[in-house]
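A single protein chain has been omitted from the complex, and every remaining protein chain is retained in its original position.
The letters A and B name the chains in turn, as written, and every chain counts its residues from 1.
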Amino acid sequence: MLDFSILINNLDTYLEGFKNTVLASIIALIGSFIIGVIVAVMRIAPIKPLNWIGSVYVEFIRNIPLLIIAFFFYIGLPAIGVTLSGFVAGTIALAIYTASFIAEAIRAGIQSVPKGQMEAARSSGLTYLQAMRIIILPQAIKIVIPPIGNQFINLVKNSAILGMIAGLDLMYFGDLVSSHTFVTFDVYIFVGMFYLVLTIPLSLGVGYLEKRLARSH
Amino acid sequence: MFKSKTSKIAGILLLSASMLLSACGKGGEKETAGTAKNALEEIKSKDKIVIGVKYDTRLFGLKNPSTGKVEGFDIDISKELAKDILGDEKKVEFKEVTSKTRIPMLNNGDIDAIVATMTISEERKKEVDFSDVYFDAGQSLLVKKGSPIKGLKDLKKDTKVLAVKGSTSAINIREKAPDATVLEFENYTEAFTALKSGQGDALTTDDSILYGMADQDSNYELVGGTFTEEPYGIAVKKGNKELVDAINSALKKMKDNGKYDEIHKKWIKSN
Partner (left out) sequence: MDIAGALSVDNLKFLADGFKVTLYIAFVSIVLSFIIGIVLGTLRYAKIPFLSKVVALIVETIRNLPLLLIIFFTFFALPEVGIKPSITVAAISALTIFESAMLAEIVRSGLNSIDKGQIEAARSSGLTYTQTLWHIVMPQALRRMVPPIVSQFISLLKDTSLCVIIALPEFMHNAQILYAQNVNYIVPIFIVVAFMYFIVNYCLSLIARRLESRQV
């Protein structure tokens, strides 16, 4: 049987980690969404250099491990004089990494809106940015919600890498509990349960949205 | 699309499933202790001893990427063991362990023995068998030269002390300096890199390991002397008296014929 006394005796530790995992996820979620939208707009804006920058960002970040980005912010940046705590470095890395996937999802969404709409909006006197904000983005958002939702689930799972740079998250504290109690199996099962408490509702929500949006099309 | 329904079931059933899993798992735990009897015979019959050593600990076990060889005090001791038990110091194979992976690796049969800056402790004795002490270390602190931290008493609130997961020093420091913030890392590489990156004010572990770091980077020094005793032992799987005896007799021979002192002098300058 699972030894629930481990959970009870170390509940404060678990909850501290859980709190930081939630916090890192929320901050990275907002950050990645903002960066993702900016990069997506850069990729499709009618200005070539912006397209290139956006493409380089997406292609490069998507194709390297999150761990390298996290290590870079944690122990690479101090080499040039910027020191970030594990929590901050990890959260920034998460936002930057996830943003590349979100940008790609948004770009696909925007490009699925017929080109004619942009032309019509422009000819009725809106600037490019206005047309984007008022006409295109609201439609695109509906299409991109399910893939973005999936990226957010991935983000929560990926936040576990904070544990590798002393980011004080669930994984980090789970690890501490296990090295101090000399129990691993039960400790990690509890860690897993805490993650499921976060990810299962998210999955349910994304599944629900997917179903609803599929119906409305 | 019945994803949501199944996710719900997943959520509800997970608890019971994990309980079941651990329930049947715990049954098997007890059988494992007696399986590896006569590890000594086994080592002799395969004519090779596989030893788990550190790859990231200067002076004790450090991988040299240029030569592909591991070098250090633990390595030389291991070679002497192979020489005594199998008659040839080349009949030893090294595998990398970290403070976290060494006990699982020993228990799953990846390695025959651990010679990896491992402190003999009561907790660990429940999981592995130890040889006699082969090195006396003590926990200390490593700081950047000129740091205001001169010893344990300076580890106040808001000081960040770096340690390694699964090491005795990580546990000790919380008792000795309860106010300080302790950050734990996967291995010494990460911990020392973090210290050098300014992610902490001091790094704590055995003085022997810290000397290696100070040796690598002269901007760092040990302060405050030692505040625990960390006797290193060679660990083998539980219930292998023959192997422990063979290791102890090899250690004794090394000490008697001066080989131990020679190795000690080669690697350990201070003390």
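What we mean here is this: a contact is a pair of C-beta atoms (placed from the backbone, for glycine too) under 8 Å apart; a residue touches a chain by one contact, two chains touch by 3 or more.
From a predicted model like this one, the values you see are computed outputs, not experimental measurements.
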{"item": "In the full complex, displayed partners of the excluded chain", "value": "A, B"}
{"item": "Among B:Val97, B:Val115 or B:Ala163, residue touching the chain not depicted", "value": "B:Val97"}
{"item": "Contact set of chain B toward the excluded chain (per top definition)", "value": "1-3, 6-7, 9-10, 13-14, 17, 21-22, 25-26, 28-29, 31-32, 55-56, 63, 65-66, 68, 96-98, 100-101, 104-105, 107-110, 186-190, 192-193, 196-197, 216-217"}
{"item": "Hidden partner interface residues of chain A, rising order", "value": "59-60, 62-68, 71-72, 75-76, 79-80, 153, 157-161, 163-164, 171, 174-175, 178, 183-185, 187-189, 191-192, 195-196, 199-200, 203"}
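We take it that only the chains that are shown with their structure count from here on.
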{"item": "For chain A paired with chain B, centre-to-centre distance based on mean C-alpha positions, whole Å", "value": "36"}
{"item": "Chain B-touching residues of chain A, taken from the complex the two chains share", "value": "1-2, 74-75, 78-79, 83, 85-86, 164, 166, 172, 175-176, 179-180, 182, 185-186, 189, 192-193, 196, 200, 203-204, 207-208, 210-211, 214"}
{"item": "Residues of chain B that touch chain A when the two form their complex", "value": "1, 3-4, 7-8, 10-11, 14-15, 18-19, 22-23, 25-26, 100, 123, 126-127, 162, 165-166, 170-171, 183-186, 190, 193-194, 196-199"}
